[in-house]
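Here it is, the structure, as structure tokens.
Shown here: the complex without one of its protein chains, the others still in place.
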Amino acid sequence: MIQVFTTGGTIDKHYYDANSEFEIADSLLPELLQEANISDPYQIAGLLRKDSLDITEQDRAAIVDAVAGTSAQRILITHGTDTMPETAQALAGISAKTVVLMGAMQPARMRRSDAVFNLGFAWAALKLLPPGIYIAMNGDVFEAGRVRKNLAAQRFERD
Amino acid sequence: MIQVFTTGGTIDKHYYDANSEFEIADSLLPELLQEANISDPYQIAGLLRKDSLDITEQDRAAIVDAVAGTSAQRILITHGTDTMPETAQALAGISAKTVVLMGAMQPARMRRSDAVFNLGFAWAALKLLPPGIYIAMNGDVFEAGRVRKNLAAQRFERD
Amino acid sequence: MIQVFTTGGTIDKHYYDANSEFEIADSLLPELLQEANISDPYQIAGLLRKDSLDITEQDRAAIVDAVAGTSAQRILITHGTDTMPETAQALAGISAKTVVLMGAMQPARMRRSDAVFNLGFAWAALKLLPPGIYIAMNGDVFEAGRVRKNLAAQRFERD
Partner (left out) sequence: MIQVFTTGGTIDKHYYDANSEFEIADSLLPELLQEANISDPYQIAGLLRKDSLDITEQDRAAIVDAVAGTSAQRILITHGTDTMPETAQALAGISAKTVVLMGAMQPARMRRSDAVFNLGFAWAALKLLPPGIYIAMNGDVFEAGRVRKNLAAQRFERD
């Protein structure tokens, strides 16, 4: 069983005309995973619904608790990109599970987005990597504590 | 440098009204990889443009030659699903490279398709797996010689 | 109340991997009309699910009966393009209603398709035109009996 936790972020943003702004909406993960036609059993639970800049230390503690508390050995976390490295760092004490954080630079609801590729990439990382805390973005895998987002280049880099 | 070889298959099918049929068209791989916003350098070359049921032994020999001949150590091959296991088997003599075959059950040109997820998944498999010949489909990795397509279930399975 | 009748055609084709062929699937019209966020009330009924080359005289008689029998004054018919002019001709005896036939050269399930534009175009034609039988395709309106499909050019033309 693979456990998916959603926390919000760009990947799940939707456009709302009423206030002319994007906001985080229902996660598209269930729909995207269904289209992917994958064999492994999985379950999805929503933990947060926040822009990652708004994630507090209390929120992070809740994410750590959820990861520590699940019986699953492989956990995928969707997360906003801006503070993804901080959440990965917060999870670093969990040693016996494979945890992969991923997100997107473009909402999954856009016609053209990195979201689905990133999801597929993260899914493989989750299955193939040994226990540890990882970020899977830009077609690359980064270990917690050694990664930063380069905002200008819209890329994650080794730190 | 990652080398991508395209050979046709459902992933690249397009609908043609003139004859009311789907046919293999220009590969969408360049567009899909651009949307994915990946960091690794790659190059794409078209080897074949065939439904995999029409791939001959001569075609397979050409694929093997291309994989053996490239200086790249990591090679992604897009391929129709029906005879993907046979092509993987044909490549089994190549031992020093990581080769991943992938395709899709739905054309990448459809609004809903497994193509982009599969591409992301295969890309991670390509980066994380040791040398060998693999099929990456349905969110799973199979070794050449130990895999078959279950046509009724639309899934790849261990053989 | 606008009455929508679906009869199949390319607009509703889906790809089936099991036999490597497209086939007519559930109509996407309900989903497309919901996305369009339109004000008018409408109802959708499925009459046929056929490639228009397979539509028989008996099928056409059933379409005519359905159009004659509904209490709606404005009727939209989705239809394959190859024999759309014949069905329009068969409906020519109905004089007190506005009937618009439309379809698509690319399935609505493709990422890039003329289906949604054509649907919007046909919807306006349905609201703005006086009673009569019309084909709305390629951003143009044609009267029944004066239209043919140019297969080579993938366009409808005045006949």
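Think of it as A, B and C in the order they're written, each chain with its own count starting at 1.
The criterion applied here is as follows: a residue touches a chain if its C-beta (ideal position, glycine included) is under 8 Å from a C-beta of that chain, and two chains touch if they have at least 3 such contacts.
Everything numeric in this text was worked out from a predicted model, so none of it was measured.
Novice: For the chain that's been dropped from view, list the shown partners it touches.
Specialist: Looking at the complete complex, the unshown chain comes into contact with A, C.
Novice: Which of C:T10, C:S27, C:S52 or C:N138 touches the chain that is not shown?
Specialist: C:N138
Novice: List the subunit A residues touching the unshown chain?
Specialist: For subunit A, the residues touching the absent chain are 10, 13, 15, 17-18, 20-22, 51, 53, 81-82, 105-107, 109-112, 151-152, 154.
Novice: Applying the definition given at the start, please give the residues of subunit C touching the unseen chain.
Specialist: Its contact residues with the unshown chain are 32, 35-40, 105, 112-114, 116-125, 127-129, 136, 138-141, 154-155.
Note that in this section only the chains that are shown with their structure count from here on.
Novice: Of the chains present, which has its C-alpha mean closest to the combined C-alpha mean?
Specialist: Chain B is the most central one.
Novice: Going by the average position of its CA atoms, which chain sits the greatest distance from subunit A?
Specialist: C
Novice: Subunit A and subunit B share one sequence, so how far apart are they rotationally when you fit their Cα atoms? Give it in degrees, rounded to a multiple of 5.
Specialist: Subunit A sits rotated relative to subunit B by 180 degrees.
Novice: As a quick test, compute the distance in whole Å between the mean CA positions of subunit A and subunit C.
Specialist: Each chain reduced to its C-alpha mean, subunit A and subunit C end up 43 Å apart.
Novice: Using mean C-alpha positions as chain centres, tell me how far subunit A is from subunit B in Å, no decimals.
Specialist: 26
Novice: As a quick test, compute the distance in whole Å between the mean CA positions of subunit B and subunit C.
Specialist: Measuring from centre to centre gives 37 Å for this pair.
Novice: Spell out, as numbers or ranges, the residues of subunit C touching 2 or more other chains.
Specialist: As it turns out, subunit C has residues touching two or more other chains at 111.
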